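One protein chain omitted, others in place.
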Amino acid sequence: MSDILLRTAGLSFAYPERGSSPFARPAMRQVVKDVDLAVPRGSVLGLVGESGSGKTTLGRLMVRLLQPTSGSIQFDGAEIGRLGEVEMRPLRARIQMIFQDPQSSLNPRLRLGVTLTRQLKVFGRLKGRQDARDRAADLLELVGLPTGFVDRYPHELSGGQRQRAGIARALALQPDFIVADEIVSGLDVSTQAHVLLLLKELRARLGLTMVFISHDLSVVRVLCDDVAILKAGEVVESGPVERIFSSPQHEYTRSLLAAIPLPDVEPGWLDDAGPASIQHLQGSAA
Amino acid sequence: MADLALTGVTERPSRWRLASARGGARLWLGAALVAVLLLIAIFAPLLAPHDPVEQDLMSAQLPPAWMTGGEWAHPLGTDSLGRCVLSRLIFAARTAVEVAAIAASLAAAIGIAFGLLAGSFGGWIDQGVSRLIDVWMAFPPVLLSIVLAAVIGAGLTSVVAAIVVVDWTRFARVVRAETLSQLQRDYAAAARVLGLTRGQILRFEILPNLVPLIVTLIAVEMGIAVLVEVILSFVGISVAGDTPTWGGMIVEGRQIVYQAPWIMALPIVSVIATVIGFNLLGDGLRAALDPVHRQ
Amino acid sequence: MTAILAVRDLHVAIGRRGHAANVLRGASVDVEPGEVRGLVGESGAGKSMLGRAILGLLPANAVITAGTIAFEGRDLLAMPEPERRKLLGRRIALIPQDPMTSLNPVRRVGAQIAAVLSHHLGLSKRQARARAGELLAEVAIREPGRVLDLYPHEISGGMRQRVLIAMAFACNPSLIIADEPTTALDVTVQRQVLQLVERLRQSHGAAILFVTHDLGVVAKICRTMTVLHAGRVLEDGMTADVLARPRHPYTRALLAATPRADRPAEALRPVPPALIESLWSEAHRLDRLADAGLPS
Partner (left out) sequence: MRWGEIIRRVLLIPPTLAGVGLIVFVLLRVVPGDPIAMMIPPGASAADIARLRALYGLDQPILQQFVVWSGQVLTGDFGRSISLHQRVFELVLARLPATLELALLGTVIAVLLGTVVALIGAYLRGRRAEWAIDGGVGLLLAIPDFLWALILLLLLGVILPVLPISGRIDPQLDIAFGTNFYLIESLLTGRLDVAAALLQHMILPALALALPFAALVARLLKAQLAEAEDQDYAQVARARGFSRPAILLRDVLPNALIPTVALGGVQITLLLGGTVLVERIFSYEGIGNMAIDAVINRDFPLIQGLILTFAVLFIALNLAVDLLVTLLDPRLRHG
């Protein structure tokens, strides 16, 4: 048993761009380039980047929704980068994903009870109908939703409730590892804080290892132990959260931090046209 | 609204009430028309005042009862052989329902199978099915059914075969496209992460989403089947002999359209009411079966 | 009255008669000439609805049940439609939320800007095009002459938002409604766009009603701010005061629930559900009073 639950080495992903002619060999578009990351057991890694940085693709590689073009992914010491769909299936109980948009990741025509217990059924862990309802109700309770929601359709829920349901689904088989892809970006501030704290609590309670993908550094600071900053498919900087926020090394990290508008009046923030400074962060950090 | 506001936990109306509200007037009107058609088809022998093939040359080409010269023994008049038009219309409904039900289900079964196969497997299977559909789409559908019916020879089987062979692509195309697009959605990815096999994803996740679409297509296809029967009758290669069909009646009516226009008009009205009924029912069902609110 | 925009006691209901739900419950907002006022709230607060009411863009099933919207002293709601249309785009302009969908995908950028100029200022095709080029240069787009001939899908999201900003300032309006103009952008681009808006506001002398859910953005660009919840104004004042010493518990709760990059996680306090519930029940109590015809 290694201390690192998930490790990527030289992980890359490219897809063929559709060429202008069916005869020409399609050019490959590199989305993820040579990513080396390690997620220690029980920790939360934040993956931060702007749109087009490849963070979602990287997340989907980790749960093997995508097959890497090169490089390796080791899960609990075993290589999973080349596993086929069938070989991957037993591992699906241990590796889960929470999707960005619960509106589209929850099947609109299925009641929550069905969606939540689907995995239990597939892995043969259900004893009949009543058991399914009970397990679904337990899961709803775990994420702080009323147990009566088993009979609801996704469109009958609010955004925050749907995202809780998405979390509940991922927890059904008590996985070790969860990739959470921008799961609070569509939520209001008040809802977002609830969901973030729920994740924090679940993580402590269930000993989860997580990769938390976000474009928002402030959110990452709430939840993560380590951060990796992605730009154009490459990790430009990674390390413990406190270190990255207090002394960012890479220019890009610094400009990201400087661009965050903190809810404090700060004359001059708008005038500063040059390469961004991070003084405003450190100034109030104390 | 707050994340956990309990306002949502109120009493909900029953599924059926919600569904029928979504279906609206279309659903009811369509269901009523189709129900009337079904009742007429089932109880044809009880409803028809005369034997539909019984000829009475003495009282040929009688106008409907309310017109001058009409008589109530033949409420909608008689055709050129003196057969009761109302009775023939009623029995023709039977043929229409039979053709529609059999042809639409067969076309649906074949089309859905091909569509699901192509949509979910992709690769060369999809290529193969898509090319097959391409070839089918290059045929003029009316001409193809006529040729088919001519090849097989007159009779109910030939009508059904002509419809199925021509129209399976309607289902295949739509089901393929919809399957592809459903598989693109995040919930299909979520199902993969949960460890579902391809078959399970299709059965548990995709098919429930295809139901409203398929039901609509089948309803519309039943209307189309009625029309194809009319077309084949029109060309003289539908159900043989004396069997009353709307198409056959239209053709007969056309011969004497100047003398007795109602003989052609009445089956046309029947066909139109049937087709509209099926279309409205299909539209209504699609709305009713879709629990997701559309604005 | 010095305010360029004075929204008074605005009530808006949405939905069919009998099933109507109130979205604005007597909101009042003032914007002084040349100032930037933040209109802050979460989804469902009615902030976008208020902006749309000013622009006459309420959805078809929404009705203004009470209140006035005075622009430069004249009530927009009492104004005949054609007269109001003359103000829109010329005296009152909009910077929309989503740069990806707010430009017409089948018309060239230049033609879209020029259409506004010739519609309101009566410029000839040639003049309008020349002016459109100047405007693009003003929003710091390089090679404006080339960009004029591009279609929206050929330029980046940040650039599209610049084009939309150029269109908003095109006729030197005195009021701009900015409806979450940076929400769809990456943080680094957001900062540049905010800087650009501030620069143009100063040079053109327009007032801005800045609709946003982001307290950070308000802090950076707005002099004054109004906090909205359930269609009601809960707090109103100078941004510096409101953020430093929020008077309403909701504002305090929002600030505490906003994750901050400069503070550790422990500082985060979610908005107590009880507070939200009490705010909604207060809103519904007002609705019932209004239905009964009593003054609130």
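We just call them A, B and C in the order they show up, numbering each chain from 1.
One rule holds in what follows: contacts are C-beta pairs under 8 Å (C-beta built on N, C-alpha and C of every residue); 3 or more make two chains touch, one makes a residue touch a chain.
Quantities reported herein were computed from a predicted structural model and do not represent experimental measurements.
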Consider the whole complex, including the chain that is not shown, and state which of C:Val116, C:Ala166 or C:Leu254 touches that chain. C:Val116
Identified contact with the non-displayed chain, of C:Gly56, C:Gly157 or C:Pro272: C:Gly56
Among B:Leu148, B:Val174, B:Ala188 or B:Leu289, exactly one should touch the missing chain; which is it? B:Leu148
Considering the whole complex, which of B:Leu62, B:Val129, B:Leu227 or B:Ala287 touches the chain not shown? B:Leu227
Positions on chain C where the hidden chain makes contact: 55-57, 60-61, 85-90, 93-94, 96-98, 101-107, 115-116, 119-120, 151, 153-154, 164, 167, 177
Hidden partner interface residues of chain B, rising order: 131-132, 134-135, 137-144, 146-148, 150-151, 153, 223, 227, 230-231, 234-236, 250, 254, 257-258, 261, 264-265, 268, 271-272, 275-276, 279-280
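Heads up, the rule we're going with is that only the chains that are shown with their structure count from here on.
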How big is the gap, in whole Å, between where the Cα atoms of chain B centre and where those of chain C centre? 51
CA centroid of chain A to CA centroid of chain B, Å: 48
Sites on chain A at which at least two other chains make contact: 190, 194
What are the residues of chain C that contact at least two other chains? 271, 276
Sort out for me which residues of chain B touch chain A in the complex. 1-6, 8-9, 185-187, 189-198, 200, 204-205, 208-209, 211, 290-293
Quick check: in the complex, which residue numbers of chain C touch chain A? 42-43, 157, 186-188, 190-191, 194-195, 198, 213-221, 239-240, 243-244, 253-255, 257-265, 268-271, 276
What does chain A use to touch chain B in their complex? 60, 63, 65, 85, 89-90, 92-93, 95-97, 99-101, 104-110, 118-119, 122-123, 144-146, 148, 153, 155-158, 160-161, 164, 169, 172, 187, 190-191, 194-195
